[in-house]
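With one protein chain withheld, the remaining protein chains of the complex are depicted in position.
Labels A and B are assigned to the chains in the order they are written; within every chain, residues are numbered from 1.
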Amino acid sequence: MEFIQKKTADNAAEHFLAKAADKGTKLAWDRFEGQLPECGFCESGLSCRDCLQGPCISHPFRDVNKLGVCGKDKDILAVQTLLKLVLKGTMASLDQVSDFVEGVASGAVTPNDKAEADRIMAQIEALLKKGGAGMKKGFPKALLAAWEETGIYPQGVAKDLFKASQKVEGGVAGVEETLFWAFKAALLGAFAQRLQGGLKKAVFGSAPTEIEVNMGVLKKDAATILLYGRFSPVLKAKIAAAAAKKKVNVAGVCTDPLLLPYKFAPVTSYGSQELPLMTGAVDLIVTGDQFVNPSVAAIAAEYNTVVVPTEALKGRNPEAFANEIVEKALNAFKFRRAIVRDIPEAKETALMGLSAADLDVKKIAAALNGGKVKGIAILAGTNNVKFTQDLPFVTMAQEFLKDDILCISEGDASVSLAKYGFLNPSQREKHCGEGLAKLIRAAGKNLPAVLDLGYAENGGVAEFLLALSAAAKKPMKELPVLACFAEANRSAEVAEALGLVAMGVSTFFWPSLPVTGSPKTMEALGRLCGEKFGAKLIVHTDKKMEPLAKARMILKVFNRVDDPSLKDHPWTDWKK
Amino acid sequence: MRYIIVGGSAAAISAVESIRSLDHESGIDLFSDEETPLFSRVLLPYYVAEELSKPLLNFRTADFFEENKVTPHLGVKVTSLNTAAKTIRTTDGQTYTFDKLLLATGGKAIVPPIPGVDKEGISTLKTMADAERIFNMKGKRAVVIGAGSIGVEACISLTRRGIKATLLEQLGQVMPTVFDAEAAEIVQKRIEDLGIDVLIGEKALKFTGGKRVTGVVTDNRELPCDMVVLSVGVRPQTELAVQAGLQIGELKGIRVDEFMATSAENVYAAGDVAETHDIARNAWFLNAIWPCAFEQGHFAGLNMAGQKSAYPGSYRRNSIGNFIGIPAISMGVTHAESCAMASDEDEFREIRVRTKNAYKKLVLRNGKIIGAILVGQTQKAGLMSILLKKQVNVADSIPLLMSDRLNFMDLLPILRRNADRFSEPEYKELMDTGL
Partner (left out) sequence: MVDKDKCTGCHQCELWCGTEIASTSKELAGAINEEPHPVPRVYVEGKPFALQCRHCESAPCLDACPNGTMRRDPETGLIYVNEQTCIACWMCVMVCPFGIINPSSSMKVAIKCDRCRNMGYPICAEVCPTGALSLVERKDYRKKKF
């Protein structure tokens, strides 16, 4: 039904697709096709499995099953589907920050700035227990007012998560109220991310770093460990330290690449995470849980690659665990010598890990206010098998940069873009329009076309936006900023999108969220959010829209040109 | 082999098709006293309402006769039938011989003997000519006498053209042969909601006016009007049969056996003129209904062409489609009491469910459906049809039948238990879920 013709824009990945087909190795793309057509009810948010009187659907074409057994109608079913996604997604951030705090508190690492680290850890504990009362100073008054008025200011895990989760257990809360609960949960995670970023800086420091990306970074003739997914930076640092001693390479997939002084070269992006294993050059992988396909275990087995899940850590000493891992990797390397290495030559340089402090935010603000750049696009998200891998990201970056729109990226989106040279400083002039190029040259030291603000869990984008708003002396909702989740798939990204909307940044999200079965919820994400936050979450239902068309549609917004396909304009005062 | 078919409507055309399915060569001559062939009488009210033009009234394309190698004699009335000599004579003075003959002469609209009934502006609604006449009548007010299906539809058709209509019915409810009192009440309200005055239990006594009608006098009042539509019933056109000495039934239709044969050899009858076995009533009856005519014509054709096929019997089916804004369907008998031939051992049941906007009733004899009325919610009415037609015992499944969730799959066990009521190919078709 939605058969994707071209699976990926990444040539290195493309190489392995053919190989996998020959070998009979099944990848995410094959499993996706086997799943088609995916359930239309679930896709539209019109299904519910919250209790055992179901599973229920709201059938749009028949009268007998329009309501769930308990009485939930299509609007409630859809908005609760969104809520459940956000709850899971926000817990991703909370889980990460908890892991990190545990690691630091155990004394396993010596923070660069111990006092600051202790202070932030206290703030994190306060946030989780009692809410963000202690963080109010960091936000502009207007933003705080909007959050208090809608009742979404974080009050701690018990009040934000437990209560929010109970909305699906019963009660007569309507669409708007339930939506605000989702925002509350999302905001808690967003606050946690900012604190995690601060803790990371305090413990490890932070600086923009040049790093190589794509499969070409893998080495034929040295033991190689790949770190998959998000897990405690403390454990990652320990592994990197132990590996460095034994001259073992450590690279990463879907994990924060920078943990100074260590670097974990991103070997590929989310959609092709199974493929690096097929190079044969990976001796051992350490898997966290978030962002890791369970299928990597099976594919690793095909290549005799050792799989070590972080669960095996089990509260033991991370340093001992790290040493064990490195030993295993060395053994595996010996054992796997005979396996043929097939490493594509794809490799690209990228400058990653910028933060607000590394940029001349005043100049950027001035350029915005003065119209020297038309706006800022935040490119976020990860790949989704429903789109040609990386193509939406790349197309948007290309079109925006040409048209003097400053592009900021984070997380896996940065990795995707880095593969194509967008984060390579020497390729800046190639991509940017004149006005933009001038700004970038002035805004920092040897910056690339697209500015990576670090991995999503470190809250770099939020920090930047707050600094920008202060420098421009305008509330976020009045600045020409748009967030684009061009390809997204995880619940964490849904939570992040809501967090951005709550901050006043209108956000485009693809694929369409499972709320399309409820006109009320769609409308609330537009009009209601526009009223309360000055920003909207835009859910686009046209499945066949090409990446170029999406980019052009967003460009029209930046250029303040009317587009009839945009039924609900993201900016309330766009004509100004 | 020479076939002659007298008549040109549902039964006749259906017979042509079934004859041709078996016999591609023999000659078929079709005689119809109407000039306009192949139009569907059921659709005449739509013509009157100006919603369907003439070509859209046809139920077969204009090349039907040519395609089926039929020689049509249109506008030619058959005046006499000689069953011994196997000949007919027609108004154009000719004599034709036949090997097999089908009488599908249908019915004639009854013109009640009310004083003034031959004034201008008064018409029945049965033939194409009738429809055209009514269509061309000028005026703003109409009275329709007889609230049967035709009467009701005629009223509504006229209303749709901006004419104020009054419906007159001498019995106690609208559509007395189709609905019971309760369903008729719902239907009557709907008719009234359309702006039509419905007068129940009133009889037309005479028509006023000079050359042209100006009013109707009833036993209660005088109704001024510019036109009158008479829809008081239909009488089977059995003149030929009577003249030829064929057996005529109690309802004045031509009696036929299960092979559609009349009392004269080689002469068959089908459609509104024929009296057949009625499954619901378990008696001889005349159901002047389009699908019955079609079925009977089909069986007559088969038997005429040499394939002996038993007709399972007819049962009344009426549907008042989108005229009154809600669907209403009725089949078989409307009340348990209307079963004339009932033995002392027969047990009757009526089951009714009435909600604000819908009405459903089943009439059962000895546990088998002999009648069903569905107003408002007519989904799955066809399931009642098959159960009635095959006289399946449904005594154990009443709650299922009366529920909104009735569906074919839930009926399967009942059908399986009654497999013997179906012929082998029929049963296979029902059970076989081949796409």
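In this section, contacts are C-beta pairs under 8 Å (C-beta built on N, C-alpha and C of every residue); 3 or more make two chains touch, one makes a residue touch a chain.
Remember, it's a predicted structure, so these values are computed and weren't measured experimentally.
Of the candidate positions B:1, B:74 or B:386, contact with the unshown chain belongs to B:386.
Residue-wise, the contact with the chain that is not shown comes from A:43, picked out of A:43, A:160 or A:348.
Touch with the chain omitted from the figure is made, among A:11, A:106, A:166 or A:541, by A:541.
Only one of B:46, B:207 or B:359 touches the absent chain when the whole complex is considered: B:46. Although one chain is not displayed, its contacts with chain B can still be listed: residues 10, 14, 21, 40, 42-43, 46, 52, 56-61, 290-291, 294-295, 298-299, 302, 309, 317, 319, 321-322, 325, 327, 329, 331, 378-383, 385-386, 405-410, 412, 423, 425-426, 429-430, 432-435. Touching residues on chain A toward the chain that is not drawn are 1, 37, 39-41, 43-44, 46, 57, 59-62, 512, 516-517, 519, 541-543.
Just so it is clear, only the chains that are shown with their structure count from here on.
Centres computed as Cα averages put chain A at a distance of 70 Å from chain B.
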